[in-house]
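The next block holds one structure in the form of structure tokens; read it before the comments.
Only one protein chain is missing from this complex, and each of the others stays in its spot.
Moving on, here comes chain A:
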Amino acid sequence: MPRECITIQAGQCGNQIGCKFWESALREHAAAAGNQGAVFDDALSSFFRNVDTRYKPPREIKPRGGNTPILSLKARAVLIDMEEGVVNQLLKGQLSDLFDKKQYITDNSGSGNNWAQGHEFYGPKYSESILEKIRHEAESCESLQSFFMLHSLGGGTGSGVGTYILELLDDNYPKVYRFCTSIFPSAEDDHVVTSPYNSLLSTAKLAEHADCVLPVENQALIDIIRKRESLDARLEAGQRLPSSITSKGSKAIQGKSFDQMNGIAANLLLHLTSSMRFEGPLNVDLNEITTNLVPYPRLHFLVSSIAPLSTSGRLVQRPQSINQIFTEVLSRDNQLMKASPSSYTYLACAFLMRGNFCTITDLNQNVSRIQQRLHMVHWNTEGFKTGLCHQPPLDSPLSLLCLANNTCIGSRFASMKESFSKLYKRKVYVHHYTEYMDPGVFEDSCCQVDDLIAEYAALEVLRPPDTVQRLKSVLSNI
């Protein structure tokens, strides 16, 4: 009876990533089952339900000792979008069997890239229905551990309705963890004009209601794909690999690339939950991640990076040594967010390794090696959490995920605040928002994000005190 996770996909981007995630999860479990064929075991039941569709309503089948045959898998998910296109495409495609009628909510007109329309109009309009569908999923769980929210912050539905749902979850299921994978708009390549408003308003809500946020930036994903393509090309041509590749070239994005970008974000989620689903000598659960990586309640934004940059679908030609993977994961090219944590202070860091031939000693040796290179906050100089799972990912024998709580996020928020102020000074587009909400909300969110930036900045410049007060034992006088 493992801990179940319910995935909530909001908005166009959220649903597209979700689609990729479900596809990869099924492939991963099929690969793990091997030749015997898949059975509905505890690992699968953390993300899927097993139902017998011959009955009406379909009867739920629990995993019992790992021998239950699979009848029909349904994903533990709720899909929400204020326009029908994306969800309908999902329901017509290969994954249509995974979702039943009780799991999605759609509307016709969309949110118009307007956070206020999503948060103040569609949110309350559908709140009963959303809660009902989530409750239906939660009831089929034996021991619900967390909610995963997939959404983007630049648009209207993902940001507005997504954060509204977060508040609902905080009120109704306070003890269940809320993890958000939020797609932040890129600084350079952004097509939505109102995205600074949407992202700032959402960030304020995320700081308050989420337990942990994994920000992902589109630009970082694009760069990863470009680097991966050129690495592949060089591997095939048999050339030596350079140590770093700068990302130049045209900004045109083909349709295929969106799929790959979603794949990377989905990979992040799979990696994060691998220890919950598969066996390993050192398991790391989601609640362990929050306990170890969140030193202060509002500072829960983690920079993630993955190594090796997997060539999707093809096995890496030679297994890279573990040391090399550790070095790679700390480079800027592997991050899913555009930031430079090496120039800032690390508050805490987690390394989650997946693979068969790595032992705890390799992890520890590399962690001690890396400790010297990173600038850690003074009260946490050995702040590293390690985890090891024996099931390797689909396309590589070994893979490492690094989650870092680093003050560089503060500077990223500061630049977000700046683009927000540029627009807000002139009050452009504000009238679209005030149609649905009070203008004071802008000011409040601004204050909240300012506080957040200040907290990170304070930790950045923190210096160790000269003496630390120690309790004195009574016996020391004897």
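The rule is simple: contacts are C-beta pairs under 8 Å (C-beta built on N, C-alpha and C of every residue); 3 or more make two chains touch, one makes a residue touch a chain; residues count from 1.
Note that in this section contacts and distances are computed from a predicted model.
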Listed names "Transmembrane channel-like protein", "NADH-ubiquinone oxidoreductase chain 2", "Tubulin delta chain" or "Calcium homeostasis modulator 3", with the criterion being the UniProt name of the chain not displayed: "Tubulin delta chain"
Sole residue of A:Ser24, A:Asn50, A:Gln145 or A:Ser274 that reaches the chain not shown, by the stated touch rule: A:Gln145
Touching the absent chain when the full complex is considered, from A:Ser257, A:Thr290 or A:Ser419: A:Thr290
Touching residue (missing chain; options A:Thr53, A:Ser368 or A:Ser415): A:Ser368
Interface with the unshown chain - residue positions in chain A: 1-3, 42, 142-143, 145, 279, 281-283, 285-288, 290-297, 348, 359-362, 364, 367-368, 371, 378-380, 382-386, 462, 464-465, 468-476, 478
